[in-house]
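Missing here is one protein chain; the remaining ones are kept as they sit in the complex.
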Amino acid sequence: MNAQGPPFRPLYGTYAALIVLLAMTASATALPAGWWSTPLGLAVAVAKASLIFVFFMRLRSQVPLVRIFALVGFFFLAVMLILTLADYFTRLLPV
Amino acid sequence: MNPATPAERQDAAPSYLGGETTVASWLGTLDHKRIALLYLFTITAFFVVGAVAAALMRWQLAVPTADLVTSDTYNRLFTLHGVVMVWFFLIPSIPAVLGNFILPLAIGARDVAFPRLNLASWYIFVAGGLVTLYAIVVGGVDTGWTFYTPYSSTYSNGHVMVMAAGIFVAGFSSIATGLNFIVTVHKLRAPGLTWFRLPLFVWAIYATSIIMVLATPVLAITLLLMGLERVLGVGIFDPRIGGDPLLFQHLFWFYSHPAVYIMILPGMGVVSEIITCFSRKRIFGYPVMAVSILSIAGLGFLVWGHHMFVSSQSVYAGVVFSFLSFMVSVPSAIKVFNWIATMYRGSITLSTPLLYVLGFLALFTIGGLTGVFLATLAVDVHLHDTYFVIAHFHYIMVGGGVMAYLGGVHYWWPKISGRMFPEGIAAFAAVTIFVGFNLTFFPQYLLGYLGMPRRYMTYPAEFHTLNVISTLGALVLAVGYVLPLVYLTWSFFRGAPAGPNPWGATGLEWQTSSPPPEENFRETPVVTGPPYDYPPL
Partner (left out) sequence: MNGPSTPSLPAAYGDFRQRDLANHLGMWAFIATEVLFFGGLFLAYVVYRITYPAAFAAGSHTLDFWRGTINTAVLLTSSLTMALGDAYIKRGNRTALRNCVIATASLGVLFLAIKASEYHEMYAKHLVPGLPFDPQAPSPLQLFVFLYFAMTGLHAVHMLIGLGLMAWLLRQNRRGRLTAAHHAPVEMFGLYWHFVDCVWVFLYPLLYLIPQR
């Protein structure tokens, strides 16, 4: 039991941040809804996912190639969303 | 007496075909070369199944109002043909057979990155295939290989769920293979083999693998959602609860358009290998060729809406997809020019592999150009769902993809089997295929232009002559396809022994014996120069 392992403190710190973010979004539902509600919820979700990717999944200590692999799926998902919504958003426009 | 050196011990090592020869050793192999042959055997069997369906269809279509089969049966035949040929023949063909066999050799590796995953991918493929065959045997599906909702999810009385399940399972085989190849190319290249020294076949397999990994999961979720709607009687494509059937098409084509690039890109890689070898010349414009391969893969993800121009998709989205579709044709065209420029002033040998490549160049170009016609919004309004579309994609997938596959099989046959195939009959078969193919499919361009719709088993008498030509062409094509089955099998056991490099080609796979030993190379090769390093003419 003398091998080197990754430090524990960032893991606890990340967890604390995740719980704080969760508390934020959960309590935000008590506030009256506004235009900001959904973007805020999504931004917090992205923040949580980023924390998990960077600290729990240890992307912070991986070579750039691994980080590219980690992000490429999201890039193509974005393509799928954007071009499909291009159809839905323009269906009722006058031709 | 000196003990044998490691090299000498390897010389005595049996080829991958020797060594253990029990059935169990084959079914439990982790050797990428044996797995390639397992795939070869399996996809050939599926090709026969798909071809029989096509033969029945062409037989039916030889007479305008024939009743060889009922229209319900005809629907099941063209569905079977599409499903089997796309998912169980074309998509695995070059990657799972030639990619599995040649890729590690071409980069100087001993195997792929995850050999056990490789074997698993074959078993998954077989499992999916058996489920699909079962669906066919118990009556099949009449939705077309495209499974459009709401027919597939609500109204069809075919065995939709079972067939969808078979395709769903087979998709994971695709993903596993692609994932394996990506990591293999990244991590197992021989010393000195930098990215821009890779043979274009490797680039093509790599790009194809990216598509396989990223697009196939969308097919999986699409089939799952369609299946759920069928089982539960309600779903997200159901207009009765506000769903949109078009959403299915968006999801389906997001996969299925990149899938056609899965079916052609590896063929383009094969073409580059063969054309350089039999022109005795470096490829013209290597960096552009590599970038074009990646561009085709990338742009291929942006064009799926061109399958939906007349579906009630927004016209504005149609304009965007049309423009992007024009763009994706550019790198393909660049590649055709560069191949021709490679042959220019080369020292040409009209061997069988090159015959297939010449056929590819002609047929892929025609197919590709007609793709541009179809990408033109206003023209597509008239051509959509006609035989013009059928001719277009057969020119690319069969005239392009299958010819490249056969060319590659012949090119690497000495390496795979250690034997030469009989050149005379092989050349004859290649020409027969070319002639038969054109007789079958060129009339279909005309039929489509004249208005004959696809997926119909009867037609007006004015289309009779062209249909007869097409059916006779199919007969010629069938002869052309049967010949390699026969003489390649014969040559595997009785062909003239081939040396390590019977074509005098560059490429690491030719630096080891034919067939290779199980560990591929005596010593890991070291690469010091560019690919296709043929001496100046």
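Each chain carries a letter (A and B) given by its place in the written order, and its residues are counted from 1.
Everything below uses one rule, namely that a residue touches a chain if its C-beta (ideal position, glycine included) is under 8 Å from a C-beta of that chain, and two chains touch if they have at least 3 such contacts.
These numbers come from a predicted model, not from an experiment.
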Considering the whole complex, which of B:Ala62, B:Val83, B:Val218 or B:Ile296 touches the chain not shown? B:Val218
From the list B:Ile35, B:Val86, B:Val112 or B:Ile167, pick the residue that touches the absent chain. B:Val112
Against the hidden chain, chain B presents residues 104, 109-115, 117, 175, 179-180, 182-183, 186-188, 213-218, 220-222, 224-225, 228, 231-236, 240-244, 247, 250-251, 519
Contacts of chain A with the missing chain: which residues? 1-8, 11-12, 14-15, 18-19, 22, 25-26, 28-29, 33-34, 37-38, 41-42, 44-45, 48-49, 52-53, 55-57, 62-63, 65-66, 69-70, 72-74, 76-77, 80-81, 84-85, 88
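We adopt the following convention: only the chains that are shown with their structure count from here on.
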In the complex, go through chain B and note every residue touching chain A. 186, 214, 218, 246-247, 250, 254, 301-302, 304-305, 312-317, 320-321
Residues on chain A engaged by chain B in the complex (per definition of touch): 65, 72-73, 76, 79-80, 83-84, 86-91, 93, 95
